[in-house]
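Written below as structure tokens is the structure these notes are about.
Only a part of the assembly is drawn; its chains keep their places, and the rest are absent.
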């Protein structure tokens, strides 16, 4: 059985991520969407919230699991017996960072493949940060994220505004 | 009347920005230089100071106004009846970020155009951050910014050094 791991922060999951997950599910026997708990920046959603939002967005795909991990990605991938790490490539700006990570991961785990997929061009310039920036200023993000995320992110910013008072 | 909006942080305005404003003023009937009040990083100059520096730098251009805005750019542009958002493209590194923003803005406001202009190649690699870094270490920034900004930025760093003592 060929397992692919799709790692990320997913704060929150966007339609671009979901597009990549759908494509991955046709390529691998099993896809694990793996939420990193490594806190680089202060996230908007907790790990639990992020995993729930992913789960509700991809529940129709039977061969997709959602997990979190808190260690070096290559070690986690080895434990899961993964054949490959899956990464979405949207634009040139992604490209070099992704290459760097793929090369470093290969140095750390010789047989672990990195597989790059390309989302629909509709999602080329979409990422979680821009979704949050637009939502924060009350912009309409309904075409960028699934409905569950749309509702949750509105709630989140209302909470934050109340808390700021 | 065709209105173009040139949004930015302008912390502070540089000769590169001024070059774009001059070009825009020949393309549009009216150009609004719009200072965002959205505090991403801690700015060196206050909104008021930044607006004053822009004003004194472009006062010779009759069809240019200076404003500030505190909402989603596309909403602000719609209120002003703008035909287009104006952005300067200096180098490849700007390119993808600008594209992302333009695509997102188009999703949010279907008829709002983004127009890209290119500054003189003298200003290709100039931005506000580098001006501040050089000024902070007492480098000569007189060829990067208008005279008013040159004087003001020196004062600002002297204040900051006094405050640090």
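Going in written order, the chains are labelled A and B, and every chain counts its residues from 1.
Assume a residue touches a chain if its C-beta (ideal position, glycine included) is under 8 Å from a C-beta of that chain, and two chains touch if they have at least 3 such contacts.
Remember, predicted model here, so these are calculated numbers, not experimental data.
Peer 1: Whole complex: how many copies, 2 being shown?
Peer 2: 6
Everything that follows uses one rule, which is that only the chains that are shown with their structure count from here on.
Peer 1: If I superpose chain A onto chain B using their CA atoms, what angle of rotation comes out, to the nearest 5 degrees?
Peer 2: 120
Peer 1: How many angstrom lie between the CA centroids of chain A and chain B, rounded to a whole number?
Peer 2: 34
Peer 1: Touching chain B in the complex: which residues of chain A?
Peer 2: The contact residues of chain A facing chain B are 91-93, 124-127, 130, 134, 137-140, 143-144.
Peer 1: Any idea which chain B residues touch chain A in the complex?
Peer 2: 38, 71-72, 74-75, 96-97, 99-101, 103-104, 107-108
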